[in-house]
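Just one protein chain is left out here, and the rest sit where they should.
Take a look at chain A:
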Amino acid sequence: MSTLIQHNRGAAAARATGTPALQSEAELQASARRSRSRNRTWVWVGRIAVAVIFIGGWQLLAQNKILDPFFYGEPTLIWDSLVTLFTAGTAFGSIWDQLWVTVQEALFGFLLGTIAGVIFGILLGSNRYLSNVFNPYIKVLNSIPRIVLGSIFIVAFGLGIFPKILLAAVLVFFAVFFNAYQGVREVDQNLVANVRVLGASPLQVARHVTIPSAMTWIIASLHTAFGFAIIGALVAEVLGAQKGIGLIISQSQGRFDPNTVFACMVIMAVVTLGAEYLITLLERSVLKWRPPVRSDTQAI
């Protein structure tokens, strides 16, 4: 936009002075680059402003007792407890130990849930009979509050790592399952007909058409699925654990220590962001065949 205005201005100026308004290819490119980097700078300025206003406002309100820091914590104190967590450790050992346990649970739960979700999704998506049989049960399972299953898993399997993996996997499963199922349903029937006419076996149809086509949907679901895995692991730890970030959270809750709870939230947010980044990398490499999305191609 602004470049356009500039060009017009340049042209006007050129007309005024009587010289032809010649804009070489290089000039156009340079000005496009400038406007792009300017845009990027402004986005970052905006982002930082939002953070400063939010955290600064919170700090001010808490210091002036408008927000009771006893309940809502205080950014500086959250920072202090973060430092304490990483330097002095926790009552149950170093913070790295706790974090590793939670990440492990989330990771295994994520893998288990994803694999099961993809297999069942593709199976039911490509078989109308199976899908009709299981349809009501899946709806029922999907509508029950699955978090409560955590209590049952802990009673059944104890305080170890396994029930956490299970709860995370259950949460992940449904997110992935529905997407895989839908993905298979959306497969272009022309493509299927095409390879079948060329002599493809059902397995070859799955390999060459169904799975790659459903992959778009499956990968899209992985973003939310990893969030679910973290939630599953944390909630199961809060319900009962011997190690893990969830345990720190539930202990801090008992000690009326909101700052440590927030500190744990910050830690898990960093982990999730990291995982999100990795999933985006995976998405890019698996789906590199996709046409660029309109909004991605920056209009200059």
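Observations
By our rule, contacts are C-beta pairs under 8 Å (C-beta built on N, C-alpha and C of every residue); 3 or more make two chains touch, one makes a residue touch a chain; residues count from 1.
Throughout what follows, contacts and distances are computed from a predicted model.
From the set "2-oxoglutarate ferredoxin oxidoreductase subunit alpha", "Aldehyde dehydrogenase family protein", "ABC transporter ATP-binding protein" or "Biotin synthase auxiliary protein", the protein name that UniProt assigns to the chain left out of the figure is "ABC transporter ATP-binding protein". Taking the complete complex into account, A:Asn194 is the one of A:Gln23, A:Gln63, A:Thr76 or A:Asn194 that touches the chain left out. One of A:Asn142, A:Gln204, A:Gln253 or A:Thr280 touches the chain omitted from the figure, and that residue is A:Gln204. In the full complex, chain A touches the hidden chain at residues 188, 190-191, 193-202, 204, 208-209, 212-213, 215, 287, 289-291.
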